[in-house]
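Please read the structure below before turning to the comments.
Of the protein chains in this complex, all but one are displayed in their positions.
Letters A, B and C name the chains as they come in the text, with residue numbers starting at 1 for each one.
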Amino acid sequence: MPTTLKLGMVGGGQGAFIGAVHRMAARLDGHWEIVAGALASTPERAQASGEELGLAADRNYPDFATMAAAEAARHDGIDAVSIVTPNHVHFSAAKAFLEAGIPVICDKPLTSNGEDAAALAALVAQTGTPFVLTHNYTGYPMIRQARAMVEAGDLGELRLVHAEYIQDWLSEDLESAGVKQAAWRTDPQQSGAGGAIGDIGSHAFNLVSFTTQQRVERLSAQLQSFVPGRRVDDNAHVLLDYSGGARGVLLASQVAPGYENEIRLRLSGTKASLEWHQTSANQLRFSPLGQAPQTITRGGVVANEAANAVSRIPGGHPEGYLEAFATIYSEAAGLIRGGAAPLLPTVDDGVEGLRFIEACIASSAKDGQWVSWG
Amino acid sequence: MPTTLKLGMVGGGQGAFIGAVHRMAARLDGHWEIVAGALASTPERAQASGEELGLAADRNYPDFATMAAAEAARHDGIDAVSIVTPNHVHFSAAKAFLEAGIPVICDKPLTSNGEDAAALAALVAQTGTPFVLTHNYTGYPMIRQARAMVEAGDLGELRLVHAEYIQDWLSEDLESAGVKQAAWRTDPQQSGAGGAIGDIGSHAFNLVSFTTQQRVERLSAQLQSFVPGRRVDDNAHVLLDYSGGARGVLLASQVAPGYENEIRLRLSGTKASLEWHQTSANQLRFSPLGQAPQTITRGGVVANEAANAVSRIPGGHPEGYLEAFATIYSEAAGLIRGGAAPLLPTVDDGVEGLRFIEACIASSAKDGQWVSWG
Amino acid sequence: MPTTLKLGMVGGGQGAFIGAVHRMAARLDGHWEIVAGALASTPERAQASGEELGLAADRNYPDFATMAAAEAARHDGIDAVSIVTPNHVHFSAAKAFLEAGIPVICDKPLTSNGEDAAALAALVAQTGTPFVLTHNYTGYPMIRQARAMVEAGDLGELRLVHAEYIQDWLSEDLESAGVKQAAWRTDPQQSGAGGAIGDIGSHAFNLVSFTTQQRVERLSAQLQSFVPGRRVDDNAHVLLDYSGGARGVLLASQVAPGYENEIRLRLSGTKASLEWHQTSANQLRFSPLGQAPQTITRGGVVANEAANAVSRIPGGHPEGYLEAFATIYSEAAGLIRGGAAPLLPTVDDGVEGLRFIEACIASSAKDGQWVSWG
Partner (left out) sequence: MPTTLKLGMVGGGQGAFIGAVHRMAARLDGHWEIVAGALASTPERAQASGEELGLAADRNYPDFATMAAAEAARHDGIDAVSIVTPNHVHFSAAKAFLEAGIPVICDKPLTSNGEDAAALAALVAQTGTPFVLTHNYTGYPMIRQARAMVEAGDLGELRLVHAEYIQDWLSEDLESAGVKQAAWRTDPQQSGAGGAIGDIGSHAFNLVSFTTQQRVERLSAQLQSFVPGRRVDDNAHVLLDYSGGARGVLLASQVAPGYENEIRLRLSGTKASLEWHQTSANQLRFSPLGQAPQTITRGGVVANEAANAVSRIPGGHPEGYLEAFATIYSEAAGLIRGGAAPLLPTVDDGVEGLRFIEACIASSAKDGQWVSWG
């Protein structure tokens, strides 16, 4: 195992959810050590958060700009930074580190709007600095298996793409009740124009793009805000036409009582179907036309090379969300060490994600009119 | 138990599938005896089919017109007729029996086009003769349970209606391969303009209407014929706006390899969700916001009166498709004996079904433009 | 379809559960018409029950002896009798009909003790009159599939046999609370010495015997009466050694809260395993060593001839308990018409069932000492 890489973090301080997830993911496979941070949006909270994490005082920064400059100047500076702030900060933070020559691992969505996304992509291209987007669900072994099977033609010609990401946590007006997570995620200034479509719809979209490698030709979307007073959508129904001829339906909801983080993906081609649910993430249903449906399991006898490459333990013992997330971090380590990481989500995936969000918003604003992808 | 009723049948002879299903359904609860028939579209096959079923020679008719006249004239004539022909015959056959004053139990869809459907509804209204449409899935105890729960407000205000009916049997071009079922079901002359949308989409639509009691305000549909040369749609993606504010997505597919007759229904309201799959028809998932999801079982401790009224055996022992179908026949018997059967699908449900099919076709023809329900 | 056969029934009158099940099962496939009965243990209740069922007055008998004599004397007498009384009446009722030359379809367990069982088997042998035992679970298509697969060697040499039948309905002292079903089933005078082991353990045992065709060499049993005051066992844990070398565990419980009629069967051989649960009766899990587990479905593409022979409707549409039960009745009709019915449970299965029950009781009485099967 090569030397551990040094990781910095922007955001993810006290009270945050996703920051802790990133830290666990970074630690799991032993490729990263967290040594620096600007962990909150005020210097005071940043300071306190860094102390909690045990950061050295001189690497516990009050803000990301200071951190980028200081770390770039150190001979033992960080090998990469994780950006886990609310969405609207992604752009400026990423810009700061990229310009300082520090590789970026950024939470999704890439930015809070498509313009920023494009600018960031241009900056990545210009600087040549590694950039990774944490579309963590692509790290699930059974998702890797699915992608490889689609690519190998096991499904034949793709016809149907059905995906959904369903939650219930915004079924009520939590933002008015002072729940911090709800407040920023439903505030267009912080999360961008998309609500459910941005927060979880973009994950479902990416999952579909990753597994099918199909490009959207056009889409028609219906976004709703069911909860009175909510400023962003909390539900989305989207139809998608793919260039290869497949037709898709993508559902995203934050108002479905009793569903925690239900992600379901079903792909059907001329020869077979695949179905995957996050609740049984270690299993993949594969049903070839004219044969009995099979349950492919992570670590199991018919798991393919792509799945096995990102599996850690024997079949039957479940791996979960953190392991999938850790795969992103471990592949990012490989990338930063100079290796190839062809399956890692990139800034371009982030641009596509924003395009998806904005196309949905545009279509919905015109009562579901088809929007071309271009 | 009152005297057994006498049933005649039109269609359902040799080689047919649904006729045998109707006969099993009619027999199960002991309310019906099959005594007459015009079982096929040619006198010879009708004759042979009737002999196989053991019909008396004088009630084994060459065609439905002869049968309607003769049975109406007998003092021991049939109490009702089942019409289980291909769709395009429904109208004329039903007309013949209604005009002869004989109650009709008709397979779905009601007719092969909306005009005929309206005419039939008018005839039913005019004659006052009982008319039952066999939307058999409404007979499932857990579907009855769901309807009663929605009606009782257990879900709160309805927001989301997700339904799908997925098959694989038309994934390939069976109609050209001489498969009889495939041939008539993909022939617009026999089945009507709708393919998947008519054959199974209409079931899913009815299931939603039945359980939610919501009216559609408008819909947007995308119908496809994935199999080259197919003359009707084999896949449908439909968005629905309900007048009460709920938003729906309905999927119907006959080209999803590895799915036999997968029917899934998910309803979410402000207070709770319900989810039902035909493959586990004796269970209903009920997930109230802020409580653990519950599994309601047919025959189980929290099954409600509506479910228990149509259950036959203790919980844990599965009832299935035929039992649900039998409930339609048993309630039809009650209706014909003069009782009430408020949950039985009627000619009006058939009219709605055709309206749904034709609205989907119209919307799809205009690239998914919204079609008002009116 | 040949002429409908005439069925009589002993027991199954007002308030009974299993009688109605037998009647539905007899009707489903159209082979039987119920024309006579001695439906209850007192002439008054028998009379009232027969009237409810619409029996002709002269075939609504006060007791089974009268019925056997009268029906045997009629030129249009019944073709068979169903005996659905509490267990202790099986023997004398079956004897009366067998001696009258009338075929018997008898609920299980065969009798309330092994001595009667042996006597009945001798009588069947002596009279040559057809005798069918309604071990209804053997009628499930996926159970037929399993038996055929084991027989064909798909599992290799059988090693493990794990079966359970779990309920909760006797978790409390219902017999003292006046529940009729509980009262007779926990009364050794009416149900025989076995409680759970007799009522449901014998079903699980038969299911194992049917699917594996293995003979027990010896067994060790632990029977409990968890509910204070209960006169029979309400839970059984049984270890079984099979002559072919397989080892088995059989669990039967009536005191497992939240389990309705949970029947699970798992067979493992050198080459593959099979697993079946009654709650998903249309599916059979087949997992060959070194391959992905498969889901074999009733009516599906890999259902075998044995399964298809007893399936009625396309895959995906569930068949259930009543259909499996109906298969017993339909095969019984075939047998009585002179055909072969090699898979029908016989009086010998009934003798084996009593042997099983009595061996369990004997072993348990000696603190689990092994009892040879002989």
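Everything below uses one rule, namely that a contact is a pair of C-beta atoms (placed from the backbone, for glycine too) under 8 Å apart; a residue touches a chain by one contact, two chains touch by 3 or more.
Since the structure is predicted, the reported quantities are computational estimates derived from the model, not experimental observations.
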Options A:F131, A:Y259, A:F286 or A:W370, residue touching the unrepresented chain
A:Y259
Where C:S268, C:N282, C:T297 or C:T346 are the choices, the one touching the absent chain is C:S268
Among A:G198, A:G269 or A:G299, which residue is in contact with the omitted chain in the full complex?
A:G299
Touching the hidden chain, out of A:T129, A:Q167 or A:T346, is A:Q167
Listed in rising order, the chain A residues that touch the chain left out are 1-4, 17, 20-21, 23-24, 27-30, 52-54, 167, 169, 259-262, 278-283, 297, 299-300, 312-323
With the missing chain put back, which residues of chain C would touch it? List them for me.
159-160, 162, 168, 171-172, 220, 222, 224, 226, 235, 237, 239, 247, 249, 251, 253, 255-259, 266, 268-273, 285-289, 293, 367-368, 370
Where chain B meets the left-out chain, the residues are 286, 290-297, 300-302
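In this section, only the chains that are shown with their structure count from here on.
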Compute the centre of every chain as the mean of its C-alpha atoms, then state which one is farthest from the centre of chain B.
A
Taking each chain's centre as the mean of its CA atoms, chain A sits from chain C at a distance in Å of 55
Computed distance of Cα centres, chain C from chain B, in Å
34
Two or more other chains are touched by the chain C residues 297, 300
